[in-house]
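Note that this complex is displayed minus one protein chain, with the remaining chains in position.
Order of writing sets the chain letters: A and B. Residues in each chain are counted from 1.
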Amino acid sequence: MSSAQLEARRRSRQLMAKRIGGQAYLWLLLILLYAPILLIFIFSFTQSKVFGNWTGFTFHLYENLFTGYDSTAQVRVDPNLYRAIFFTVVIAIGAATIATLLGTLAAIGLFNMRSRARKSITFLNSIPMINPDILTGISLFLLFVFLGISRGLGTVLIAHVVFCTPYVVLSVMPRLTQMNPNLYEAALDLGATPAQALWKVMLPELKPGMISGFILALTLSIDDFGVTFFTKGSNGLETLSTFIYADARKGGLTPELRPLFSLIFLTILVLLIIMNIRTNKQMNQNKK
Amino acid sequence: MTNDYIIEVNHVSKQFEDGKFALDDVSLQVKKGEFVTILGPSGCGKTTLLRCIAGFQVASSGDILLKGEDVTSTPPYKRPVNTVFQKYALFPHLNVFDNVAFGLKMKKMEPETIVRKVKAALKMANLTGYEDREVDTLSGGQQQRVAIARAIVNEPEVLLLDEPLSALDLKMRHDMQIELKELHDQLGITFIYVTHDQEEALTLSDRVVVMSEGKIQQIGTPTDIYNEPQNCFVADFIGESNILSGRMIRDRKVEFCGKVFDCIDEGFGENQPVDIVIRPEDIYVWDKAQEKRGQIVGQEDDDAEDRVPKGKFTKWYGEVQSCIFKGVHYEMRVLTPDGYEFLIQDYHEYLPGTEIGMLVKPEDIQVMKKEHYIYNYFDGEVVKNGKVRFLGAEWDVDEKQLEPFNVGDEVRVAVKFRDIDLQDYEEEGTLSGEVHFILYKGNHYHLTILTDDGDTLFVNTNDVWDDGDRVGITIAPDHIYLTTRGQKREIDEEDRDE
Partner (left out) sequence: MSKLTEIASARRTWAWPYVLFLVLFVVLPLLLILYYAFTTPGGDFTIQNFIKFFHTSEAVNTLIYSMAIAFITTVICLLLGYPAAYIMAMADFKTPQVMALLFILPMWINFLLRTIATVELFNMFGLPLGEGALLFGMCYDYLPFMIYPIYNTLQKMDRSLIEAAQDLGASKANVFTKVVLPLSVPGIYSGIVMVFMPTVSTFAIAELLTHNKITLFGSLIQRSFGEGGIAMWNYGAALSLIMLIIIAATSFFDQERDHDAQKGGLL
């Protein structure tokens, strides 16, 4: 073997080692990241109340979750859990819808403004994004007290719209910049009223941005704790986050949370995979 | 109000928030069925004018009439006009058929009628068979035709076209120009076309409206615009031209370049300063060596004698500086002994260094009114320390000029075009600005300078500048003349040739 060939072999081995090393690091990190998640996933298939005790494989907890009744302990699963899930979904969908409508109109308006007005409003728009949830929550808390509005579903909804809409605006803006600037006027020119032009021409163009804005708003809403905490008031309204918080403070997690958590995890995983396949397909289409 | 006019634009002005006038007192009347082109450089206001007619912009003052009705504030969806946009503005989420049918659907027509009309429009646009195609699969030229079909299917009274061909390559553009002209003949409706391409304007139009800086410079047929430009801007913008300063001695006699010429223009008065335009192709040339006793004598292999018109024409002479073959003709630059440079087009080659003779027929000399002469006039105010404030800056002024005035007096400041000095570095000037427009006048450049405050200055110089150059502006104190407001300065003898 010539020295050149030896050298080449050494190099490729080095490269391999580097590649393996890199991958190993990533996998290590991933294991650390997913350990807690996988743990909960695994222990959702066992019945013990105490986390960490494996008492045999069973779908019992899943059953309990779906029926609301623990047949073994002859006790109802905490109904507040279901109420929390319900309100989480209602608020998320409601806030995301309002945010998408409000934000899309705002983005169109913003796009057509003169630069000075645009800059100040863009700044205002970024405040809810920068503010940590505790500050948004407390400031809104004070507002509702000031306005004499009693806190409940309505206030939580408003609060969620506050921190969701900026992201919708940001999602829609890129589509606006890419869009042909004359589309709206072309529609007017052909006899459409402003409302018709918006509905028939602009919204179809902006749809992708609106959809990703909507989904983003959904996840932000479901994920929120701090803002909901301060704006829900004290007449029993709970979302999943606040329920878990209260539950954990009482000590010991409601076991049915384990299957719930696992299901959420799986759903998101599947959703993300689907989304990614879609984007890849679109990207390949656009390349043509 | 003649019923013949389908569009009337009456003293329309459009001002934007920053105070700039995109349109400045624009008036225009268009007859039914005409092909009118609005021509001008970017920023001249042509698109704004079109948008006002379309309804996307509302005029700040003045009114617009369509078929005799005031439509100044009517929204675009209520006007019987349709627009073809520069970047086509086809709806990406609809296919060709749905794009073209859009306007008809808005009018809630019967589906069968819609299909019939759309097919007819596509046929006129040479797009039969393209109904189901997606918009993003079409070439630029095809998209253009869809845009046209989409507009004409609505049978508008007026079709507005905003630089529709500017995104196409040259060959495609020429083909589309022919198609558009045929379409106009076929449809018989009024076309209002906006472009910055003068060749396009001259080819397509019945009439051309030349605009610059928000104002209409001239309206006329292509031949009128080309042969008889009314001012320096039009003369310079359209085609190549030689523009010089001259003096109208009396009707039909004009002096320029140190010689007196017969011409055919009248009504400019006596002994009045004017601007002259001569097209490069209108100057006849011959080799001076071919002359004998002032007469042009041809040699066997040259037909100069037959080329150059015989008769009593004023001749002048110069030396060829450069001669470039342009495919159809040669383009030469010729310098006269007193420093005038002419651009000449001829079918024969004359080598640099050759002395040639030139003549021009009286009907090819176009005389134009001079818009400004010798002096810039500004409003100013005397301030302390022997300075006068004008154009937003304070300038040192000669004591003698200041004598009749007190601090705080309002004065009229006069500065000759050629007394304004331009510096390469803005910081060296009392004022800074930008070169906005360059006019070559044969023996000097006549520049329009836009100061940073938005004022306009005219400068005559032999230095070569570029459009858009940033400059510093200085004026020597003894070149600033003060008079009371309302007075104009006497013209010195020595300036008469400016």
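Note that in this section a contact is a pair of C-beta atoms (placed from the backbone, for glycine too) under 8 Å apart; a residue touches a chain by one contact, two chains touch by 3 or more.
Note that the coordinates shown come from a computational prediction; the quantities given were computed from them, not determined experimentally.
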Among A:77, A:96, A:179 or A:222, residue touching the chain not depicted: A:222
Residue touching the undisplayed chain, where the options are A:153, A:203 or A:253: A:253
Chain A residues that touch the omitted chain in the full complex: 19, 22-23, 25-26, 29-30, 32-37, 39-40, 43, 51-52, 102-103, 105-114, 117, 121, 124-136, 138-143, 146, 158-159, 161-162, 165, 167, 169-171, 184, 188, 194, 211-213, 215-216, 219-220, 222-223, 225-226, 229-230, 240-241, 244-245, 248-249, 253, 257, 261, 264-265, 268-269, 272-273, 275-276, 279-280
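Quick note on the criterion: only the chains that are shown with their structure count from here on.
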Euclidean distance of C-alpha centroids - chain A vs chain B, Å: 58
Partner chain A, residues of chain B touching it in the complex: 17, 54-56, 75-77, 81-83, 85-93, 102-103, 106-107, 150-151, 154
Complex contact set, residues of chain A against chain B: 114, 180-183, 185-193, 196, 201, 204-205
